[in-house]
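Complex shown without one protein chain; remaining protein chains in place.
By written order: A, B, C, D and E. Residues from 1 in each chain.
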């Protein structure tokens, strides 16, 4: 079974390599959205510093949501998903492997570049560290929840907009505590409470999402 | 020629009717994103009022971008676009018709619901009117520019993230002057200058985008 | 319509659209699309009320006064026609000088004093060695045009 | 001389190879005196002191960033209209250098902004439009990278590049149209420069160096693009064999 | 009259075919055969003017089709590998729209007749996405029953996914079209029994080309 999982991960990473732009684009989207806000909101630096954590987190949320919406779409359209469903391993395991690969390709880079964006917004050192930590714990949760949304909307024409719609409400707590952690850190309160909550979300969603997504896929295939 | 265009518009509206969720989803996405910000940024009312125009406009931008990314994708995948390219009317005219239909389905609702969101953010009467006016002139520009991005990335796996990447830089001015109009209005300055600039963008993009998108489509079909 | 006429009509339509766009742009630039407002505009109530905006102009010579805390500064911003008093507490940019350009961001208080949250120096497009600047300043006393070799 | 002869990749490849070293040499030859003038000859500025010396990097980079975009769009447009492969390759080769120049302009600009204005970054029209230029370059490169078929990549990129040209005059005139924090032009075709002669000389020589470097780098890049695209063509095979 | 001269197409570094030439007169059928990947689809797309050949040209009544553009497409019905159907619409709605776009008369009665002719009667209320593979192909081909007025039909693997009954229906429609002076270019791996005054085969083989009249 592990071999099969490794194959899925390797395949998805290989596909990402073939299509290097994919990962790069999620990243660029993240950067661009975070830079849009100052434009819309206006250039007052104090104001910007206040909204920075929220903006960066919302941008991360949207970027990973976009990339996720089509997590299974290609596999569904070309029949690969049918084959996965007929493979001798549990579908949930494949789903977990796909999510992991996806996070490595499009979640991790966000975590790594976030400090740069934070610098732009003039955040302090601790705030930056906390931003990274919160994203490190939070973005996998986004990937996991996004996968469920992607599975439930498989094959629907409107999935591009449906996924955010289904998933955003679930990810609101992640956003609140993620951005909250940064704010707490930059106001010197310590972000530990926020981060442990995020950790709890991660554990729960890691335990449940793959199963939920697998069920969604089987329903879509019937 | 007009009959053929009317057919395209009617067809796209019919498809939207069959798939009611499509229009509803763009709208809901718009609403959700505008409501996410207070969550990420924190609940201080004065702060919220300041960022309201920017947030609403960024949300409109993202919502229409998402819906647009796949404007031609379905027609491309099922071969309809090939048929349109081989039709006796200029492709640019079809493209214009598709954009119009798309705006009616997913741009216009944003314009109509925006005042409600603005109310939520406690904007004044003039500001609300200006918000509507700016969106009324601005969202068609977003649709026109988005169509070019969608055409250029047709059939690429990464198109979901490429479109925003290509189109956002071009739409930044729309965002700046759209949000600027509302701010100017709510600070009692009069938004006329901003709105005429938006109008100029609209005219220019209406004159150029359909051609550019048609060229993009022909390139993709080669 | 013959195809040729159709094409002509399309081109004419496109040109008309571009022309109208140009007219709109010109119309916009005659109005107030600005990074900052001049004191005259503020006095003429062209600047926003009750919210932050920027004013720009020259720091009036001899107007800079520091409070004892060393951080709070008072100065006047002028565009030679009108003048607005500004109060700011924070670190001023190095190039903040009397008689030089400045852009301040903040709110206009009911007392007519502009409470700045950020002060930026705006320099002009002249670059020259100090001696030349001195010479120019001397000459400038005699005549107002700036000449640079 | 038959110019069309050089519009074929096969003939342009060796020509570019021969020209690139000369342009590199020209870049070095102008950079040495340019840097010398900039840092040792040019006087201190009366208001900014020493920090103004960033001008010798900033302005050449900013000029090149806009200029390269226009040239890139021009070649891309030629490629789209006349289906000439080499001009499209030129466009693709220019983009990374253009993006680099834009990045340098942004970076040196914000380095410079801190000591002079008192802020790294403000959202005025000049700075914003220059940032958009960077994103346009990125968009162009990302689009081309995402398309496998080089001919399609060329054409799609061309459409995007041509649309983006409107941004260039906006960057240039932004300081006139809006009142920006960024200063107005010190050097213009219609007025005499408002800059001391040695400073101006240093800046112009540095601009020359940047220009030469951009040409040299693009020539090298176009060579590798030609090799990659034409790897199956007979002349490349022969050339490879000869090199072996 | 459709003429091709010295057509050549390349994909990547490979030349798919070279020196293809033919002249197709009213009432004539051209069958393009060849192994998988020999370039049949590529040739048909060149003939349509969707793709540019790397050498040679395609002429319609003496003018290059890449110059004629809309004036050529007005005369052309193309059915590709893809069905060009909207999943959400019924077969009738799809047909109506396709005809309106191609400038063909799509009166409801005619559409009904076309649907019946291709054996889809009884499935009128189903959106296309619920139809089977073969039923979808039938719906795509039903457009031909409304395209009598278009002189040139270009069909890429029209018989794929069709059962024997449907193949029969397509063949008879094609035969009628030829009889009234139409022209047809088609590719197929199956044998097509189409009544034609004159039929030519072009075999793309494995990239090597030969054109020979079969009658």
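Throughout what follows, a residue touches a chain if its C-beta (ideal position, glycine included) is under 8 Å from a C-beta of that chain, and two chains touch if they have at least 3 such contacts.
Every value quoted in this text rests on a predicted model; they were computed, and no experiment measured them.
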Identified contact with the non-displayed chain, of A:46, A:87, A:116 or A:200: A:87
Chain E, residues in touch with the chain not shown (by the definition above): 11-12, 34-37, 40-41, 81, 119, 123, 126, 130-135, 137-138, 157, 160-166, 189-190
Those residues of chain A which, in the complete complex, touch the missing chain: 3-4, 7-8, 11, 14-15, 18-19, 74, 77-80, 82-90, 94, 221-222
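Going forward, only the chains that are shown with their structure count from here on.
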Remotest chain, chain D as reference, centres from CA atoms: E
Most remote chain, CA-based centroid, reference being chain B: E
Chain with minimal offset from the mean of all protein Cα atoms: B
Most contacted chain pair (by C-beta pair count): A-B
Approximate Å spacing (C-alpha centroids) for the pair chain B, chain E: 37
Set of chain D residues in contact with two or more other chains: 119, 122, 124, 128, 135, 138, 142, 146
Per-residue overlap in chain A, given as positions that touch at least 2 other chains: 19, 21, 25, 28, 32, 39, 42, 45, 157
